[in-house]
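Note that one protein chain of the assembly has been removed; the remaining protein chains are unaltered in position.
Take a look at subunit A:
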Amino acid sequence: MIKLLPLLALLFSFNAIAELRATGDLGIVIEREDGNALIINTTEHKRLAKIEKLGDLSHASVVFSRDQRYAYVFGRDGGLTKIDMLKDAIDKRIIQAGNSIGGAISQDGKLIAVSNYTPGGIKVFSSDTLELVADIPSDYGEGLRSKVVGLVDAPGQRFVFSLFDAGEIWMADFKNPKAPAIKKFPNIGKQPYDALMSPDGHYYIAGLFGEPGLALLDLWNLDAGVKHILSDYGKDDEKLPVYKMPHLEGWAVAGDYVFAPAIGQHKVLVIDKNTWELHDTISVAGQPVFVMARPDARQVWVNFAFPDNNQVQIIDVKDLSISKTLSPGKAVLHMEFTPRGEQVWVAVRDDNQLVVYDTETLQEITRLPANKPNGIFFSSRAHKIGL
């Protein structure tokens, strides 16, 4: 027996080593139709596990705990699921609303906020237990409640979000989670459809659907209020139909320029970050949906709304030209860069595939099967403001 012990100990430690898994290069891929999440390894290009029964994931998004162990999946049907990426299992799951659109994790990693369409507002939960911490209904006017979009985290333990129907931006300060302080910015423009936070946490920008331009909030100067920028752009041009709302999540900022999708025009706007005026426009293949900078910001990748959603275009930031048009397959819905940008993963819904590209050569590296994938989220997001 005594002789056996060290042997047993050795056996156990071998097992333990075999089971160890780091999570810094993992990611979650959403399978829209089946309501599944795949855990993937971005270094090895491998599918590790499939987590099932997450509900309606038609507009799902994911944030990560700061230890990168847990992924929080926000489903369209109000589902909020906490996935343990070490155990390949659901840790907790709740249905917190009837219809929701996305979420965010607080600066300190302790709070998860979800933005809801019905009932409109945000709800804030403990990231540990998923117990409700605060409920902030988006009431405006008499008996009116707005859909909430563009929810992001901001420095100072705050969340910022936009009210689609009300045309307002709200900021909720959660330094005291039991009594959040809410600051409202009314009249920011018609129908903000999504918003983003600059990676330095300095600016919050909401895109407007109901009128030309964007709403800009400078978080270093809240007293200045929300500034309406690019108000004149496209005001006299015919607006083309928009078959899918653009997403502003991937703030593409490169040097002095910010890249954003135009709405109702097949163009990417290049905005000068010093003056907030239009520097240039780049004609592209369709209505842009995601306009995302490679982490080093040398390239900007763009995908498109139906019916041009079989393509991806790459803008060379050096001279603001299109350097290549790729055709990954039918219905390109999302893209995600590896943390330092040497590769990008592309979700091709109708071909049931994930395509990995080398961003330097723009050549395909590999394809992985996934059933109707519509979102790719890498755990490196855990340490990024506004994601």
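Everything below uses one rule, namely that contacts are C-beta pairs under 8 Å (C-beta built on N, C-alpha and C of every residue); 3 or more make two chains touch, one makes a residue touch a chain; residues count from 1.
Here, contacts and distances are computed from a predicted model.
Trainee: Just go with whichever of "Nitrite reductase large subunit NirB", "Sarcosine oxidase, delta subunit family protein", "C-type cytochrome c55X" or "ABC transporter permease" UniProt uses as the name of the absent chain.
Mentor: Going by UniProt, the chain not displayed is called "C-type cytochrome c55X".
Trainee: Which one touches the absent chain: A:59, A:145, A:158 or A:294?
Mentor: A:59
Trainee: Out of A:244, A:273 or A:367, which residue would touch the omitted chain in the full complex?
Mentor: Touches the omitted chain: A:244.
Trainee: Could you tell which one of A:117, A:290 or A:357 touches the chain left off the display?
Mentor: Candidates A:117, A:290 or A:357; residue touching the omitted chain: A:117.
Trainee: Out of A:69, A:294 or A:349, which touches the unshown chain?
Mentor: A:349
Trainee: Of the listed residues A:125, A:140 or A:193, which contacts the missing chain in the full complex?
Mentor: For the chain that is not drawn, the touching residue is A:193.
Trainee: Since one chain has been left out of the picture, which residues of subunit A touch it in the full complex?
Mentor: Residues of subunit A in touch with the missing chain: 32-33, 56-59, 76-77, 98-99, 101, 117-118, 147, 164, 191, 193, 209-210, 241-245, 306-307, 331, 349-350, 372.
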